[in-house]
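A quick write-up on the structure given underneath.
One protein chain is absent from this view; the other protein chains keep their places.
Presenting chain A:
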Amino acid sequence: MAAASRGLVSRLRHLLSAAPPLRSLSFAQLRSFTAEPEFETTTSRIIDPKPGVMAPDSRRTGTIAVKCGMTALWDKWGARVPITILWMDDNIVSQVKLPESEGFCALQIGCGQKKEKHLRKPEVGHFRAQGVPMKRKLREFPVTEDALLPVGTTLDVRHFVPGQYVDVTGITKGKGFQGGMKRWGFKGMPASHGASLSHRSIGSTGQRDAPGKVFKGKKMPGHMGVEQRTVKNVWIYKIDPARNLLWVRGQVPGATGNFVFIKDAVYKKPDVTLLPFPTYFAPEDEDPSQLEPIVADHGDIDPFMAAD
């Protein structure tokens, strides 16, 4: 009760102090319960879906994929490549955020399908308002202004080029309550030499009387996993446009069947001249089942012979 009243008082004080500018901001902020668009001029921008030229500082949209699992393949030179298969299931632009309306440029991408009965009413309202089919997963990707796409644009797996590097974000698997060795990589304590009941313990947590406390942020045992993690510079080995599958090298966070988010790599930037910008626009008359998988180029130098 006391906390509530204190919050109330502070809020009232804030309102009182902010009252004169609030009144001067016109009635635009007070019309929160109307469904009518406020100004027609705000939605007048028309985004043209046509291929453009990618500037070095432009940022394309990312995509949503489902982690299907891992396998291993042999490349052209007989080296084994650990592979994660990602499935870009029906990616579509579900909302465009513009500087004039939201204050920034971003694209909201939807992935998968969902039935209306499985969604809550506000979610259904969002899809209805945007005029896109119901989606299983939504994610917003900040883009630069030249990389904007209209609502309803489908994102193909050819948005990415085999051989480029991407960053893959996902939610890691839950590991439960873990000790310091597994959670933080502590060395533990000796197995012998008189160590008693403390082989995997974390050891000291601080100093003596001088601070007299354990510092905040001390690495200690605790819950591990179920965190958002980004694996950077994941190499795209192969794409399959017919089935919207993506073969990437190495691991990505999350369990099988989890959603991961793929963006162009920040550090190992792909060549801007090779990437389709803002995205790949499939020709109208193509047959999706006839498309062949595209494998990354492995170069002409045998890596095994070049080592000598």
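Throughout what follows, a contact is a pair of C-beta atoms (placed from the backbone, for glycine too) under 8 Å apart; a residue touches a chain by one contact, two chains touch by 3 or more; residues count from 1.
Convention: contacts and distances are computed from a predicted model.
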Any idea which of "50S ribosomal protein L19-1, chloroplastic-like", "Cyclin-T1-3", "Proteasome subunit beta type-1" or "Auxin-responsive protein SAUR61" UniProt assigns to the chain that's been left out?
-> "50S ribosomal protein L19-1, chloroplastic-like"
Which of A:Cys68, A:Val151 or A:Met224 contacts the chain that the document leaves out = A:Cys68
Please pick, from A:Ala55, A:Ala195, A:Ala255 or A:Leu274, the residue that touches the omitted chain in the full complex.
-> A:Ala255
Residue numbers in chain A that touch the chain omitted from display = 66-69, 71-74, 77-79, 85, 87, 112-118, 136, 242-243, 245, 255-259, 289, 302, 304-305, 308
